[in-house]
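Note that one protein chain of the assembly has been removed; the remaining protein chains are unaltered in position.
The letters A and B name the chains in turn, as written, and every chain counts its residues from 1.
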Amino acid sequence: MSAKPGHPELAAEFIKDTERMHWHDKALWFVREKRDLASQSVDEWEELRSLANQIKTHTIDKLDFYLEQFAQNAKQNGIHVHWAKDAEEHNKIVHTILKSKSVKKLVKSKSMLTEECHLNPYLEDRGIEVVDTDLGERIVQLRKEPPSHIVLPAIHLKKEDVGKTFEKFLETEKDNCDPTYLTREARKHLREKFLAADASMTGVNFGIAETGGVVVCTNEGNADLGASLPKLHMASMGIEKIVPRLEDLSVFTRLLARSATGQPITSYTSHYHAPVEDGEMHIVIVDNGRSDILATEDFKRSLHCIRCGACINTCPVYRRTGGYSYGYTIPGPIGSTLGTSNDPKRNKTLSFACSLCASCSNVCPIMIDLDEQLYKHRQTVVNAGYLDKTKHNILKMATWVLKYPALLAFGGKMARIFVPIMPRSILYSKINAWGKKRELPPFPKNSFKELYKKRGEKK
Amino acid sequence: MKIGLFIPCFMNELYPDASMDTLKILESLGLDVEYPMDQTCCGQPMANTGCAHEADQLAHRFLKIFKNYDYIVAPSGSCVAMVRDNYAQFLEGEEGFEHLRSHTYELVEFLHDIIKPTSLKAKFPHKVSIHNSCHGHRKLNMASMSERNLPKFSKIKDILSLVEGIEFVEITRDDECCGFGGTFCVTEEALSAAMGLDRVNDHLNSGSQIITGIDMSCLMHMQGVIDREKFPIKTMYISQILAKGL
Partner (left out) sequence: MKNSRDNILKNIRSNIPTSTIELPNTDIKHMQYKDKNKKFATSLTSVGGNAVWLEDQSIDDFIKNNYKDLKVIASTCKDVTCNTLNQEDITDQHELKDVDLAVINGHFGVAENGAVWVNEEDIRHRALYFIARQLLIVVKKENIVDTMHEAYKRVDFEKNGYGVFISGPSKTADIEQSLVIGAHGPTDACVLFV
């Protein structure tokens, strides 16, 4: 199996189109700015973040208790509860239920968990039509692309791209890429799908242990139309989505939409505690490596994530390189820590696709220490032996030199003598990565140490 | 009060003047400063590449050299953040570490929090924009960050305000990363350069003449872009502005 390109190669590719890179960067920065305005409009914003952090920290450390409480209360509400240890089992459970009800058409609202489990191809291979009903997700589904952002799946596309896709699949007017027109056409197209669906699948933003219900937050109405029309509603939930009490939602609902898109709340915050009349509701609780992350003191806080995407929007790396350069279901800071936890070999470049600026940790509504996790995950990669051997050896050698000041001083002196006289063609050859787009700094005659010594001798 | 001067490894080799200006400022305020000659590097490049074993050796070496000073002052936000935030993994519980951790300061931070000078000799009648280097900004809390809903402040501006004639110019993205990021600058070369160019353009478009900051690595990176593009702006390390007139 050939090595898949890592973040640096994919990033460089994205950056080649400078205009598009800046367009993408501006689009995400705009969302970040909206988030800033929203957070500044809430006086108690920092207190809310602290509360959210406390609630999640407490919950994660008592996760077994709250999961059992949730399952019990959900069952009492007449909801069927299933447990899946991994993606494979999740898909099997979902398929078994759908098959038992002869479901041929499924409508699905946004769920990064189902992306993670690769549910769509699993069901499609078994003869079930899966329609992603969130507009952004439908667009990328038609284009056979994965979402490039967890909240804004089609942020990498210009309206002309969407126009062309809809021309092909929805028979929209040629060259009409007006967003309102395209949205209206998508409404008609997806309305038919909602009405014809045999079952629906939604994600879960929060599972409430105290009441045994699940909360789904959306703007488009697709999750709720889907869950309320067909009689069978399935919801996939990661184990970490549990919150203990109904009142905890007061904190999370005030933080989520403001952090995600800068609006005070999503259009719909639905609380599902029972199926529709004569219907059935199933919840699949999924582990898929989460309980393993729980075991790591350094990384367990990545399980606090409420999938708002704020860290992705603020990340200067994501904004300039796009979601596909990460090669993982979830991009950006949260994706990089989760991805490295899940598979440090496959995702070895992700924790390094970061300048450690810590902007992410400071927009995170739950105060997750994202930058510290990405710093620590570099040790995960090195300890597992996945750091490029040459790099590792250079650093080992540098460490050795740095233990001997006289050696370092000698090396520095040589550099200050020879670098200034090297011909440009050698100095700026291909191996000088710094020199591709930047000049080297001028090399001075003396080091500070030498000047300090001279100064001391003068005295 | 005996101060141990800690000069980042690359500043020692490549920026002796900025390093000397750091020393001059501290001495001009009547402080007793010593530069222990044995020092080399805090180990940040190793730590940031995940090489904990290598960083551990340099951390121990650093502790040995600096532990007996009342304060350790460095012209670098990122090196100080390394000592204060990341050394615990290697040195927790060791004799002298608690003192080291709580008494290592970045230069401007040290002036602002401990020395609190009310005047400086420096005159610098130029348009200056501040680059808020990420480590100093978000880890050492040198200034309020745009992400948080907290009262606005800037230790850097406060100290620079003591310089006569200085005119502050605001940029559009107050605290976006310049893209240096340590070894990131070469492992993600295309991205690093793109981020650097964007930062420089922000300063350039603001009408600033001089970009200053508390981390030479950021300035070195941006200057590299400026020199390649031949932009009419330059970077200047903060100690070089503060030491004017000394």
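Before moving on, here are some points about what is shown:
Everything that follows uses one rule, which is that contacts are C-beta pairs under 8 Å (C-beta built on N, C-alpha and C of every residue); 3 or more make two chains touch, one makes a residue touch a chain.
Keep in mind that this is a model prediction, so the values were computed, not measured.
Considering the complete complex, the chain that is not shown touches A. Note that of A:H82, A:K108, A:K241 or A:R320, the residue touching the chain absent from this view is A:H82.
The residue from A:A11, A:L51, A:C360 or A:L374 that touches the chain not shown here is A:L51. When the omitted chain is restored, the residue from A:K16, A:R187 or A:K403 that touches it is A:R187. Residues of chain A that touch the chain left out of the display are 27, 30-31, 42-44, 47-48, 51, 54-55, 57-58, 61-64, 67-68, 71, 77-78, 82-85, 89, 93, 133-136, 139, 152-155, 157-159, 162, 179-180, 182-184, 187, 190-191, 194-195, 211, 213, 219-222, 224-225, 228-229, 239, 244-251, 253-254, 261, 263-277, 285, 287, 291-292, 294-295, 297, 300.
Rule of thumb we're sticking to: only the chains that are shown with their structure count from here on.
With centres defined as mean CA coordinates, chain B is found 31 Å away from chain A.
The touching residues of chain B, when paired with chain A in their complex, are 7, 9, 11-17, 19-20, 23, 35, 37-41, 43, 45-52, 54, 57-58, 61, 85-86, 134-135, 138-139, 145-150, 173, 175-177, 179-198, 220-221, 223-225, 227-228. Within the complex formed with chain B, the chain A residues making contact are 7-8, 11-12, 15-16, 18, 21-22, 25, 29, 36, 39-40, 42-43, 45-46, 314, 316-317, 320-321, 351-359, 361-363, 371-372, 375, 377-383, 387, 391-392, 395-396, 398-399, 402-403, 405, 408, 412, 415-416, 433-434, 436-441, 443-444, 446-453.
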